[in-house]
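This report concerns only the one structure given below.
Heads up, one of the protein chains got dropped from this complex, but the rest are sitting where they should.
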Amino acid sequence: MIDFGYSLTPSSTIEIDDADMSLFDELCAVEPDAIKCMSCGSCAASCTAGVFTDLNLRKVLLGLQRGCEEDVLPQLKSCMLCGKCHIVCPRGINTRHLILSICKIYNI
Amino acid sequence: MKRNVLIIGGGPAGMEAARRIRDYGHTPILIEKESRLGGHLAKWHKLFPEGESTEELLTSLTADMEGINYFTDTNIVSINKLKNLYVAIFSNGISVQADAILFATGFSMFPAEKKEEYGYGIYNHVITNADLEHFFNTGKDPRIKEPKVIGFVHCVGSRDEKAGNRQCSKVCCATALKQACEMKELYPDATIYCFYMDLRMFGRKYEDLYLNAQRKYGILFVRGRVSEVSEDIDGRLVVKAEDTLVGKPIRITMDLLVLMAGMSPCVENPKIASMTGVHIGEDGFFMPRDLLYRSVESHSKGIFFAGAATGPKTIPETLNEARAAAMAIDHYFKQKA
Amino acid sequence: MGKLYEQLIRDYRIKEGLKACINCGTCTAICPAAEFYKYNPKNIVNIVQSQDDAQIEELLKGEQIWYCGECMSCVTRCPRRNAPGLVVMALRSLSIDLGYFVESEKGRQMLPLTRRMQSNILNYGYCVYPRTFLYKDHPEYGLTGKWVIENMEDVYERLGANLDGKGPGILRKIPDESLAELKAIFDETGATRRMEIIEEASKLKAKEMGIPYDEYERKAFEDTEKDHLNH
Amino acid sequence: MIFQGKQKIWSDYQKEIPDDHWFYVRSCIRQGFFPGSEVAFLDICRNKLGKDFFETEHHTTCGGIAYHAEALPQETMMTIIARQFALMGEHGYKNYVCSCITSFGLYTEVLEDWRTFPDLEDKIREHLWKSCRRELTKPEYLAHASDIIYKFRNEIAAKAKHRLVNKFTGEPLRVVEHIGCHYSKMFPSKGVGGAEYPYVLAGMIDSWGGEVIDYPERRHCCGFGFRQYLVKANRGYSMSNTHKKFESMEPYKPDMIITNCPGCPYFMDRWQYVIAEQTGKTYGENGYGIPVFTYEEVAGLVLGYDPWDLGLQMHQVAVEPLLDKMGVKYNKKDKYKGSGGKILKIPEFPMNIKCC
Partner (left out) sequence: MMRERFISGYDHFVLPFMVGMIFVLLWCIIGVIKIMVQLERKDRIKVYKSLVNPVIMGKNVRDWFGDCLFHVKLWRRNKVLGYMHSSIAFGWFMLIVIGHIETFLYIPERGGLFYYPIFFRYFMAVESTTLKGSLLFFLMDFFLLVVLSGIILAIIKRFRSKLMGMRRTTKLTLLDRVGLYSLWAIFPLRLIAEGFTAGVGGGSFLTVPVNWLFASILSKPENFTIAWWAYSIALGTFMIVLPYTRYMHIPAEFFLIPLKNAGIKVRRPRKGYALAELYSCPSCGVCLDACPMSVDKAGLKNTTVYYIRQVKRRNQPRALAIADKCLMCGKCSVLCPINISAIDLRLALRKQQPYNIEHDFSYLDKIPNEALTSAISVGGEKVLYYSGCMSSLTPMVSQSVQKVLTTAGIDFTLMDEQGTICCGRPLLLSGRTEEAKALIEKNEQIIKESGAPILLVSCAICYRIFKEDYDLNGVQVMHYTEYFEQLAAEGVIKLRKQEKLKYVYHDPCELGRGCGIYEAPRKALARVANLVPAAKERKESICCGGSLGSLTLTHEERGRITENSIRNLTANSPDRIVTACPLCMKTFSRQSEIKVVDFAQVIAENLVEKEKEE
């Protein structure tokens, strides 16, 4: 093969058609509230760890919904489970347990 | 003294106003351009927020039509002012003298084919909200074939300067969610996406509709306006948008795409306005005296508005405006007397 | 309203291309650059719209604004009649004018790019010209391309071109008086000044980076060290 | 796909194109990569259709590529364009036609900008006067060269020697049309058929007997991206965009691609070669690529021009399989000859993509 000095670039488009959503379905079975999120961002705004890292629960949830778990799951590692996101969530989602369940099901 | 009130438009606003005007002791004359009364409502299957039956609502609206003269399949040919009277000639040859006119002309559905990139009328599985209601009513639409992935595109021809409609059509968000839930009931295995810019769930119980759509029906939401639709070799639709909350483009292949065509000003507004001198706003809807206090009165004496003629409205808002307009007309007569 | 923003809105392309963005994402959805680069035209328009100088400065000194391919596909779809592509062009111009472009890897490409483009125009009257289109810089020209380059006069002549010839026709020699007019236009309208700004800023940057100027230009043209891709 | 729906849109975007007396300006890229196309275009217009197309040796680049690569400020580009317009006026023409899509887009945009911002137009007039002592005259009609061919597509069809039909099967050839982004994406009403379903090339294909293929990535950019191609470090972008289009059109098994932009056929042709050499993937039949043509080349083939006079030997992807399908006669030995039948060294052949 010839080296031209450049090569094809992977696409960043979220291709839901090809995404394997079985883990997400499993998550929803345990945490039906996972799809209640309306992406208001309250969780991310109040996040204790988010001050120091890129942890953003809204994005994590959305990423899972879109089958982009690899992109978002590492964020959860910095979570301190302080539960402020739970307190501020206008939809009353039990975010702390949701985080634990995500970790359990996606095995991060 | 009995007075004639000409009501243009036999949708919910016109019908409700006609009965109220009759109850005030005046003579309503209602004309409707289509062959049956009910307007867009008559083409709908169920209503948000709680799936109320359109049939029932129409039955209540038409239950008591005694003393109301109405003509269907009838258009206005001309309206002329004669001192304190308006003389109107209808397309069926009848002419009437009216002491007041109520414009209940409603709205026109935004022609979805104008959003060329969505391919309505070009791709086989792109339909509109109205088409879907027709499907709910009749169970027939060749474009709907056991869809596995369904998309709802909000704001089609709403909030769109290029499409000539800057305003929000107000009812589409709730309608989309209602229809999405109905589709999920028909096709429980289908994955359903709603592409929205803002979910404007402003009314009572609307937020519950949203919550239900999420929790009970598992409708998925993508915040982003659909940018283009194309057809793949299998005839399925490839839908492209940005998932703005992720900040990345998203591509989904679908079997059915429902365009939430918004409310455009009634296409006949300019014609009618030119006959009577009522004002039309830059958005194409009739302009009432003001938007707060005299929202059912026009700038011309004896001409009133009700319903979506002055902008997108929900059914209860429309009905209330019809009642308000009837009251305003009665008040107008009393003052004149 | 910040100073940078003030400077920016003097550009006609901002006047034309930025009304009020509603963040709907129709532009990003079909943007060729957004698909492959860490790039989102919607965010850029939103930042300019925010009038926040700190963020605008970050844009001007960053990589993002250089990712756009100026295909203008975004213009077709915007429901608000914005043109994100034009906004990016205005940002690029400002970045060059302020000398900020050297702060980004993609911005530093301005040196080889401007040199090549301007010299082609001033010397030949064309933006792209076969005699300066080198196979080593363009291996994708392919084996046919290599053949064309190697047999340039014969190939062009056979096809009826007027390569370097007098009078009208393909690849004719553009008369000197016309080239002189182009030079006058360059001097009059700021193109010459642009080249100077780019040379000056690039020289300083090369010194700062501790590499010879030639090497600086070569690196800018060929090398990618940062991760620009949006995986 | 419902054809009538598209027809309705096409009827909404019809553009007025005068049928004679054009001031013709060339394209930098067209001249360099597809010289035969411009030759064929003028020959068709002047000699086959008998129209007046004037060219002056004093016209230059519009500066568009440099402008879109930020190598020129906006005012420089506008003044160069003003000079071109001035030349047109000086020669007594009102209809301006350009060979390049980038130019066409810029001309349209510049005229629009001057209309919106008259102060800008005044400023450019002044620049033009100061630097060139010329007076700006704005064209009455602006067209891209493909608009002209589109306008005369039926006349060309009437004179056709070959049609876009597979002579072995009698089926129409499956043709992908690719429109340059700057043709109508910025100003849909300035392009034939608008921005979403442009008809300028589809109309030619329809008239000449081919079948238009509509595939999901049809509307997308070839990936030129100006600086994204011109700077070597950025070319992955350019190539990836072409790759995306080919992946999308592949299932439709297109026989050929027609383009109306100078750069696109070059990129879509050469990136097929690079993709093949890098990944081993080819998109055509039997290890060939999908040949990519300019509309002038296709018009020339339809009218019976010799493929090697049209310059098809300058393509990297082999055109012969398509010529065979169309029934175009050609002499294999003449392909790589120089002027006057001079024997030239035959180019090397690539490893992964078949060539003749």
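When the chains are written out, they are named A, B, C and D in that same order, and each has its own residue count from 1.
The rule is short, and it goes like this: a residue touches a chain if its C-beta (ideal position, glycine included) is under 8 Å from a C-beta of that chain, and two chains touch if they have at least 3 such contacts.
Predicted model only: the values in this text are computed from it and were never measured.
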Partners of the unshown chain among those that are drawn: A
Option touching the unshown chain, where A:G5, A:G41 or A:G83 are the choices: A:G83
Subunit A residues that touch the omitted chain in the full complex: 46, 48-49, 51-53, 76-84, 87-88, 92-94, 96-97, 99-100, 103-104, 106-108
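Criterion: only the chains that are shown with their structure count from here on.
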Between the pairs C-D and B-C, the one where more C-beta pairs touch: C-D
CA centroid of subunit B to CA centroid of subunit D, Å: 45
Subunit D residues counted as touching two or more neighbouring chains: 195-196, 219, 232-237, 239-240, 244, 274
Subunit A, residues touching no fewer than two other chains: 2, 4-5, 9, 11-13
Of subunit B, residues touching subunit C in the complex: 117, 155, 159-163, 197, 223-228, 240-244, 247-250
Touching residues on subunit A, where the partner in the complex is subunit C: 2, 4-5, 9-13, 71
In the complex, subunit A residues that touch subunit D: 1-2, 4-9, 11
